[in-house]
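Apart from one protein chain that is not included, each protein chain of the complex appears where it belongs.
For reference, chains read A, B and C in written order, and residue numbers begin at 1 within each chain.
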């Protein structure tokens, strides 16, 4: 069984030891060899000294889901040796630092141990303790280059680019790299069967994390005001946005900022700032995670009721409460869809990868302004912080923001009467707004208290209900504008009859889902697959669910939150909607899905180890 | 058609003019005549100068729901004259101050105008402007006594009791009372057909508002710590609790407080205080309304996950956002049941009247400590702030708090090892806790971050999920302990076959629902009626729903929030659960329910005016 | 609306100002507050100030939280957009509003409950950011709208209507703001329109955070004997130590009634001038420490020091600090904001 361009490796490190850049070197070198690759980072909620893992999956078929078994593990953390030894697949390899002897208790008969005296090699060559630690990382990168036949010139080039301004550093890195490479070549039979071979499948692609893509989306959507409070895993959205703004948003004439980013005192303030700015006509957003969404509830209800646009990027982490801040989950679906007390419903978008982080962020601003309401972009830690191979982001220069129904001074003048905020309902339930500062006749009062369609305070039932009913129509109206689901039919997306079984998912699980669909098909279980991209659901969602005898809703939360919304908002009977909750905190792996579906379908589970060569359909993930 | 002991009157006043005490006099006098009566107050979200209405419904059959038509209207607010004239039923009476002439535009042919020169009468007798305004109110009370044949001695006695310490005031009030009474007797044919006659149906009953009853519940449950932030309509829960504590909770030896009530800086703090106190082993609670619940979301998730008892009284008002703070609604059901980000589910109780406010508040503490989790008591403005005739509250002196599974020093000593917080699961999913200060071996760390069953921080999927699954079991476990639904079967609660139609409701709508059941029956539509008292649902809830061909879920919110929980948590098909949303902000009226059900059932609506004498079943509300 | 007569500011026959508007054009809808409420007098002063400054109402944005005080923006400047927000969140919302459009004038109205309890954090941080706003704190020492609970501004010993004495130390917003580095802070009294209007005018024209703590008696819940925020108590104990005038840019100055020697004058960023009359010998409205000492020593004596107490316009406002472009962000054309497809392509070359 050949595993060329089809294997997974795991790095076991200690956080704060600079391993990230070595691991990233390997990722990029593989990418530059034209072979589809992805990288996932598992880090603790801590700054230094705790275990951290990085996983690289090489997949000629382009599968980007989490790998569930590892061909080779680089064990650099003595504390987790036992676990790491266990994580090597039978027949695989363990690479370890043989400066110190490996405890016999860690010996397994079914794997091979590759010992490299990394510390010893580096201590001889580098002076400071910090350098020794850092260079040890580069040295194991060299070892891997030899073992997997990674083109060492690609690694060299990456180092040269990285240290373009510090050639001396580039050189010492190269030395460390060669140290490992040479040692491996000399002592092991290189390359291993799990090896690279150049392909041309990464052209027109980039390596990017979802949070950077989200930030780019906000940049290109024309957001000028951003307010936030630091929180993992959302912080890098704003870090990236800030960096992009500094690069692309300086006024060419004055050098001044065409943006205003405010680090707020807390999440309540951040949401308040977004509302103030949006009310004033700027495109504004915040990025946060679950705890922040909880804190923003009151103002989200305000925005819903007073009809103020707002974009909230929720990079989900494992809940409830503080939960596991550095693990992923899809468990903020309900709190976002139903945010705040009273009767409220919101628009929620579910990107599944960096491309969609980019595109749906732009869509979020358009929808928020079109429907004058908060729009949530529900990303997650896996999408947001991991390294995804992604088709190059495309931008259509003819795009112009949909500012929705905003009346300017002339339009107000034409009214011939004082502007009324909530009375000129269109077919989607939307009414016109005006911006402060434009015209005295345009003035109106924004309030979270009961109001009638003129925007005037009321306690009269009919007046109050009239507005509430329109809000309900407006939410339903949005179903016609939100991104439609992505549907993959076993028989192709033509007219063929639907499969018996429908798979349903959302967000970052998509990569694993597509792989699972292929694997299930290989096992004889033909399925159609729908990935939902927005709430409220477009008509296509219900149609898909109705077509299938049974739909398995795979989601990364305990309580079946997406399925709950489907139960509430569609006419699909409960019996047709089966919940498949997989919510460990790790990104979804295809094998988890395959196992769960097989169990639910009463099928035998696929034999372990049989997984690797079951991939006969070839799909490159978008 | 005789309307003795069966009519409704409405007072139209200006707030801040002291009308409340006059209106209350009438209410109490009727009550003391042994005739079932209830009073509802509709006040603006403002302190002085805006319209306010008070409605008294006299019902020999004991119906306590809002009256939808008025036999007599007391129009004391010039600003709302037009509306008030309109609100008199055809054939009814309008009482107004004839000091000033009534605009001819306000004339209706089908009602009778009773003009009394109230201001003129009082100006002659009283000196200060304030006294004149106040006494005008007492004077119209006198007019009403004459018109409705209310025993003026009862009113006298009430005045004497009220001004026991200020006999001069009692006297001047009596003078004003006679002023009105005599004028009416002299100028009108008294009594009107809408009149009183002594009965003996109010013995063993009291007049009380739900918030006072809630406060009594908390007092009797043994709550010692209360933290709150003022908000309508919850403020009077804490006002009452404070008053009761001052009366009943002074240490007899030292005169010091056996309670600690903290007016917090905001609702986030209030919930924090409740958690701190409960963690420390005191019974603690907060009272708030929708906006407060929104602000408490983060800490509610903390309490769920770290398993800390907490009691939250949510006196619901009309949402979303600030909404109509002085109107009622049942629209915080979902935000309470699902509070916070991540996967969370809570216990929610739904009292329907002051008796249940009392009883379910006590139950809330027992459940919170038994299940170590937040418990919500969802009252509303109608229950909480209106005057209800209620059977006397009963207390069983053998009651002792269920403190749940708390280990003391001896039990911990017996463990023979360090205490583990989340490992000794019982059949309901509950584990033991310990209190600070008791024993060093009992110490554990409370955290909202990922933890395993030992209470230790973890990021390991299996350990994290083990706790999460238990939490899910625990929530389901609570279904066996929460108050069961109150079911009223058309065929009696014996073994007879269920009706085709089930009516379902919750909370303060109950009074109107029972009346609607009677009226529908009189029209030939036989229904069974279930009032849900808690979430998670006890098995009886699903059984009832399953039994009926169709269930109409009547609730005071737009989005069918109770029905939503039923769709999610039961196997009842959607087609069997029809939503009947009535959410105007006013308390539910039987006629609204009857109209809605008739429409849904495709029946003719009952003829207007035919309502009053359709009450042939006699029920006294509990 | 109410049929009880209210002190609505109405000066019939008033002359139009420089932009042709009369006082009436600066009014809002009729107040629904209690007759005699201090907040209504403040609204009248605000109307007067904007009128005298010849400001077009629609170039002002009015924001508030929740409370009786926070209702008042409905009662002035009907031609301005209003934002009656959530309890305690006004400062944050105003921050966002100002971020989006630095070119219009902002007035924030709040109460002592809104600002010093639930909204305390936002207030402090808005001061730190030196948000360009006039922040009017209508301080009645009580939660009016929720019927009379003590607030964090209630003085120790001040009694509730029911007779209970407050026991917790109050938060003095003036002292607090000074400790946070504020540049403009004043205290005044709703009943002293003569003092208040010039302060408001200076605050409106001030670039940065201008806090005005205005004692504003609540006639319904906190105007009784024993309250230290009643009309009586405030009239008796107010010490208007700093009287200031505001002279708008280009306006004729009325120097008539200044006593020579005791006058201090400060030029504003905007060209206008604040003229301090009768400054006490030992007082320097530009020295933060001295101001704090001075205020505290008087507070200890039960005196309520009023006036424009501290003034310093040297610090840049939020945008100055951030380096934002001069034009309002909400008016920057999209074409200037979007880097375009070529830039995106180029940037992505680095992501391989």
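Note that in this section a residue touches a chain if its C-beta (ideal position, glycine included) is under 8 Å from a C-beta of that chain, and two chains touch if they have at least 3 such contacts.
For clarity, every value in this text was computed on a predicted model and none was experimentally measured.
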Where the missing chain makes contact, among the chains that are shown: A, B, C
Contact partner of the left-out chain, one of A:14, A:94 or A:501: A:14
Chain not shown: contacting residue from C:39, C:129 or C:207: C:129
Residue of B:256, B:417 or B:495 touching the missing chain in the full complex: B:256
Listed residues B:58, B:237, B:324 or B:442, member touching the removed chain: B:442
On chain C, residues whose C-beta touches the chain left out of the figure: 117-121, 124-125, 128-129, 152, 167-169, 171-172, 175-176, 179-181, 289, 292-293, 296-297, 321
Absent chain, residues of chain A that touch it: 14, 16, 45-50, 77-79, 229-232, 235, 263, 265-267, 291, 321-322
Absent chain, residues of chain B that touch it: 28, 31-32, 202, 205-208, 216, 219-220, 222, 224-225, 227, 247-249, 251, 254, 256-262, 264-266, 268-282, 284, 298-299, 302, 392-397, 399-401, 434-449
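By our rule, only the chains that are shown with their structure count from here on.
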Between A-C and B-C, the pair joined by more C-beta contacts: A-C
Distance between chain centroids, defined by C-alpha means - chain B, chain C (Å): 40
Per-residue overlap in chain A, given as positions that touch at least 2 other chains: 298, 302, 447-449
In chain C, residues with contacts to at least two other chains: 86
